[in-house]
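Note that this complex is displayed minus one protein chain, with the remaining chains in position.
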Amino acid sequence: MNDSSSLEKTSADLPEEALGIAEIANGIVQLGNGLASIELAERAVAAAQKKAVELNTQMCIAVVDSGSNLKAFARMDDAWVGSIDIAIKKAKTACFFGMPTGEIGKLSQPAAPLYGIEHSNDGLITFPGGLPIVDQDGVLIGGIGVSGSSVENDHLVALAGVQLIGVSDLPAHPWRT
Amino acid sequence: MNDSSSLEKTSADLPEEALGIAEIANGIVQLGNGLASIELAERAVAAAQKKAVELNTQMCIAVVDSGSNLKAFARMDDAWVGSIDIAIKKAKTACFFGMPTGEIGKLSQPAAPLYGIEHSNDGLITFPGGLPIVDQDGVLIGGIGVSGSSVENDHLVALAGVQLIGVSDLPAHPWRT
Amino acid sequence: MNDSSSLEKTSADLPEEALGIAEIANGIVQLGNGLASIELAERAVAAAQKKAVELNTQMCIAVVDSGSNLKAFARMDDAWVGSIDIAIKKAKTACFFGMPTGEIGKLSQPAAPLYGIEHSNDGLITFPGGLPIVDQDGVLIGGIGVSGSSVENDHLVALAGVQLIGVSDLPAHPWRT
Partner (left out) sequence: MNDSSSLEKTSADLPEEALGIAEIANGIVQLGNGLASIELAERAVAAAQKKAVELNTQMCIAVVDSGSNLKAFARMDDAWVGSIDIAIKKAKTACFFGMPTGEIGKLSQPAAPLYGIEHSNDGLITFPGGLPIVDQDGVLIGGIGVSGSSVENDHLVALAGVQLIGVSDLPAHPWRT
């Protein structure tokens, strides 16, 4: 259906347990559901929380489906109240454009091609911490957004959530909503 | 601090496991935490989901803290996308005024005293499915909102979530923000 | 400047201390300031709080100037979080149209002439608790909004705030912004 070579290479980096989950994800996608499984979404949130604890951080974690609509959310104890909206907006932003939020941020700087894109869609967040979620078939099935620490930590925690489900690398325009 | 007789009566109706959790809730409140425990919030969401499955329904479930800020959220498989915002607004509405959303709805009908209150606070939802969460000390520690089926079912599912933590009966103005 | 006969009648009902304040208000208005005196606004909020305590209620109280812009605000201990926005919207609504919010509510019912007016101005609140503030010259100098109890109590507390400054009766279209 699409060139998945880069995806295969990435999936090789996934921990063994992630591949098991990926099979579940495949099943879901074959039903045309996007990230329809709340069980899967909650396991991604739990994996992200676990990583956040390892990093000694307090995070807000949001997962959206392929329509960028909220699927699961958790605010860890002592996480910033201001991070609730940022985590949700990062997840939506990553899914809206099928790329990591930090990549969009590079394009939205002054004089860059997408300067001011944050004004669209009721507000985007374009610094790191949001990642698209792509299943083993290379289909965009949702996004995850994390906020509550440095952008480096936010990214690592988001990555931990993605890896439970699939990858973040996208072939060109593969999605369905 | 307040007349807790009605609370004690209500807590007598709680399942045994709920009373154990209520002790945890008490501990949290003594630390000034409101509904700060993500573990407790997620267990309330899980209890609500379990009830939703029993009723053969697909729900969106939101839990907010005493400041009406989102703490935990889950959209079950096949739940309406339009219910995401309704569940969150129900949880906020119940916490904003310390009463079940359906009670506010009775007062907001045409010719009733609070007609049009829904236009405040960026939008309220005033039909059943939102409940305040009051701990064993009679302190409002948050709210839960459920949307996705009939308002009767929404209410039952919200109630299942509340009962894991405490009750919904409020003495006069007892809360902490 | 305008027919103040109805105003004089009303001011006769004011407590003696209110008349003293009214002289201050007159001074301000001669400077073209509307309700520019923060001292006066804060005294109105304090008078409203005092009345709220007498009624054993917990209120949010907002005062706006003749441009419907916020001048002073207080949320009493244990007042509903949801009442913050309602109190501010009541003050704005009363000033926007120079009449008590409850009067607008009569006109905004289904089949009444202003049905749905609440959708304007980023949201109006049209049940009792908001009053215009008119000085002794019959000039609209602001509004007060109160929320936190029954609409009857909200109205009484708003009235206590108005009476420290002037009256709420308006001659036809007397204001300047």
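Chains: A, B and C, in written order; residue numbering restarts at 1 for each.
As a working rule, a contact is a pair of C-beta atoms (placed from the backbone, for glycine too) under 8 Å apart; a residue touches a chain by one contact, two chains touch by 3 or more.
Source: prediction; values computed, not measured.
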item: Contact partner of the left-out chain, one of C:S37, C:S108 or C:T126; value: C:S37
item: Positions on chain C contacted by the hidden chain, ascending; value: 33, 36-38, 41-42, 49, 67, 69-78, 81, 84
item: Where the unshown chain meets chain A, residue by residue; value: 58, 78-83, 85-86, 89, 105, 108-110, 118-119, 123-128, 150-151
item: Touching residues (missing chain, whole complex) on chain B; value: 29-34, 36, 65-69, 139, 176-177
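Throughout what follows, only the chains that are shown with their structure count from here on.
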item: Touch-based graph of the chains, sorted into line, ring, star, complete or other; value: line
item: Chain whose Cα mean lies nearest the overall Cα mean; value: B
item: Copies chain A and chain C - rotation angle from C-alpha fit, nearest 5 degrees; value: 180
item: Approximate Å spacing (C-alpha centroids) for the pair chain A, chain B; value: 29
item: Euclidean distance of C-alpha centroids - chain A vs chain C, Å; value: 49
item: Distance from chain C to chain B - Cα centre to Cα centre, in angstrom; value: 34
item: For chain C, residues contacting two or more additional chains; value: none
